[in-house]
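First up is the structure itself, then whatever we jot down about it.
With one protein chain removed, the remaining protein chains of the complex are shown where they sit.
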Amino acid sequence: MMIEVRTTSYRQMVDITARVAAAIEGSGAGLCQVFVPHTTAAVVINESADPDVARDLVAAYEAMVPSIRFAHAEGNSDAHLMSTLLGSSITVPFEGGRLCLGTWQGIFFVELDGPRLRKVRVTLL
Amino acid sequence: MMIEVRTTSYRQMVDITARVAAAIEGSGAGLCQVFVPHTTAAVVINESADPDVARDLVAAYEAMVPSIRFAHAEGNSDAHLMSTLLGSSITVPFEGGRLCLGTWQGIFFVELDGPRLRKVRVTLL
Partner (left out) sequence: MMIEVRTTSYRQMVDITARVAAAIEGSGAGLCQVFVPHTTAAVVINESADPDVARDLVAAYEAMVPSIRFAHAEGNSDAHLMSTLLGSSITVPFEGGRLCLGTWQGIFFVELDGPRLRKVRVTLL
């Protein structure tokens, strides 16, 4: 199943938990993979209760990019870098048609070179 | 299967390889996912032979947190950050009821905001 995500900033975390949960409804037990087919974006699991956490993460991702001279002409090597560190996919177990996330966990699409229209693929096993 | 991990420090790596291996005993071949249902902890695979490696990793995780002003009132945004960078889950192939880990690899629960009583979920496919 494909999910579309429209981002509005250069760096942004978009909570897609409800849309992933909808994709597994009625699917029994197994493993759900969420895959980002882009090289300047990522997907992570983290706290969705306090929006300050996502704000802090975005600020920290920016601050962690080293001040070196990048060669890639598009000028977005910082986005490629954080994409490899955060990762292109996550896997989450599910049971009884529900994601086995912890109390504070949500699934976030991480935009690192926006704004753009993005895609996310959900695969069930 | 759920594993409980009691941590004793703010940042700490706990080798859980033997407990994950016990969970797959007699299970033939497939993929084993180890999932952490927390937002201030992680799970990684790395060297378990020399305990200095885990000590160096913990020190490096602390040193990598950027010196910026975080907004999240709980004061543990550093833990949320490293949780997203290290990741909430790993997958390991297994065959003949044994994990296909390399010679030097072990599975570590990474505490980033302890001490706490934590849970880890092991799922087989």
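Order of writing sets the chain letters: A and B. Residues in each chain are counted from 1.
FYI, a residue touches a chain if its C-beta (ideal position, glycine included) is under 8 Å from a C-beta of that chain, and two chains touch if they have at least 3 such contacts.
Quick caveat, the model's predicted, so the values are computed rather than measured.
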| item | value |
| --- | --- |
| Contacts of chain B with the absent chain, listed as residue ranges | 30-31, 44-47, 50, 52-53, 55-57, 59-60, 63-64, 85-87, 90-93, 100-105, 125 |
| Contact set of chain A toward the excluded chain (per top definition) | 33, 35-39, 64-66, 68, 70-74, 77, 80-81, 83-85, 87-89, 91, 119, 121, 123, 125 |
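Criterion: only the chains that are shown with their structure count from here on.
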| item | value |
| --- | --- |
| Centre-of-Cα separation between chain B and chain A, whole angstrom | 20 |
